[in-house]
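Everything on this sheet refers to the single structure shown next.
Shown here: the complex without one of its protein chains, the others still in place.
Labels for the chains are A and B, by order of writing; each one numbers its residues from 1.
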Amino acid sequence: MDGLDRFLNTFFNGAIFARYLPDMLAGVWVTIWLAAAVIALGLTLGLLLACLRSYGNRVVNLCIIVFADLGRALPPLVLILIMYFGLPGLGVRLSGPLVLILVLGFVLAAFAEEIFWAGLTSVARGQWEAGRATGLGFTQTLIHVALPQAIRLAIPPLVNRVLAISKMTALGSVIGVSEILAVASTAQSFTGSAAPLTMGAIAYVIVFLPLVILTRILEHRYAWKV
Amino acid sequence: MTRPMLELVGLNKRFGDLTVLHDIHLRVGQGELVFVIGPSGSGKSTMLRCCNRLEEPTSGSVLIDGADITACSPRALNKMRLNLGMVFQGFHLYPHMDAVGNVMLAQVKALGRSKDEARARALEMLDRVGLRHKSDAMPSALSGGQQQRVAIARALALDPKVMLFDEPTSALDPELVGSVLAVMKDLRTSGMTMLVVSHEMGFAREAADRVIFMDGGVIVEEGQPEAIFTNPQAERTRAFLSRVRG
């Protein structure tokens, strides 16, 4: 019993939980708005690029493909370190949160572009023909006919990717952004206890479990349709 | 013949080395129903799709009420296409919109009608194809025959000068074919100019002014339905007709 007590005291220390609760709530708030900014930037840019790609300009498409490939092939932490530690050498000093939002936003845009594009190419050719045959222009057919269907198809994989990249806001702790993990690490070194880490993990579960459950719901919703 | 509404002049279509259409000349007069038959791969669907440039003709021109659709800018093309209603074998209703939304979209976006005006017109057209009570239904909740009638309403709502039908009943279960043909007959009676690619020979006999037999990318023979069906001149027509009659 002694061992279990010590374990509980180390990882689930109520006094420490109580003391760091306000800090942790502030960290949760930072994580949430960082994630929201990343999602807004990433999805908007990704959707725009996918639409642009459908016009079929060779040079433009090559640029989009290279961008999407780089965003998917490079580890985000590498980009974060280059921007945060490298750019000041050129006199460009970006804040930690800004670097995080830009890098993760671009990475999400790269994935989102590929997913939206896969959605667009999955829309049946007859849908385009029906739109064009009734006198709609290319852009009108894209916006009113193809895109609504493509976005619907894209939602399940997109939610998975949004979840994965939102979680990467934890990388902010490396460049001094005081989100959940940073708060937990700081508290851990002050208290010499593992309890803040437990608290951080619990905070992440509370923030992100709803998204995980959303992926399950979408999976079932779409499974029934088939 | 009455004023030609649709005129194909020296139309050619090649895919690489393959010639799909060779020097097609065809005039469809106002209010006329021209029926196109022929074996699969004869180029009849391609001919239809060349009329509104869903397929780009390699050479030749297509005139709609005297205006050349093959010689216009992309912007003008969208306007020209409003004159040609097209009905597809696969319906191609927009799955994310209900029936009335399907009929409204191009009215608002391509024709510039107000939403109220478009809705009123859409309901009128759905009524005409006998589906006013299904105006709120999503395409997935409609039978094939109902979907095709909504697709016809979608085309009619734009007040086209000519209606093109690309095998409109081929994808339907036999018991649903009649409802679509009834709508087409009604259109015919109201004086719509129609070019129909189909295998419904009974309908052709009953409603067509002229029947065209195509094979190998050329028009082999054309004439009155009775003449073509009872006394075909060309050997290829005879062979085809005896095959489809079994």
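By our rule, a contact is a pair of C-beta atoms (placed from the backbone, for glycine too) under 8 Å apart; a residue touches a chain by one contact, two chains touch by 3 or more.
Throughout what follows, contacts and distances are computed from a predicted model.
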| item | value |
| --- | --- |
| Protein name, per the UniProt record, of whichever chain is missing from view ("ATP synthase subunit a", "Xanthine dehydrogenase family protein subunit M", "Amino acid ABC transporter membrane protein 2 (PAAT family)" or "Phosphate transport system permease protein") | "Amino acid ABC transporter membrane protein 2 (PAAT family)" |
| Where the missing chain makes contact, among the chains that are shown | A |
| Which of A:Thr10, A:Asn57 or A:Thr139 contacts the chain that the document leaves out | A:Thr10 |
| In chain A, positions touching the absent partner | 7, 10-11, 69-70, 72-79, 81-82, 85-86, 89-90, 114-115, 118-119, 121-122, 124, 153-154, 157, 163-164, 167-171, 173-174, 180-181, 184-185, 188, 193-194, 197-198, 200-201, 204-205, 207-209, 211-213, 216, 222, 226 |
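Everything that follows uses one rule, which is that only the chains that are shown with their structure count from here on.
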| item | value |
| --- | --- |
| Chain B to chain A touching residues, read off their complex | 52, 54, 74-75, 78-79, 81-82, 84, 86, 88, 90, 92-96, 105-106, 109-111, 151, 154-155, 158 |
| For the chain A and chain B complex, residues of the former touching the latter | 124, 126-127, 129-138, 140, 144-145, 148-149, 152 |
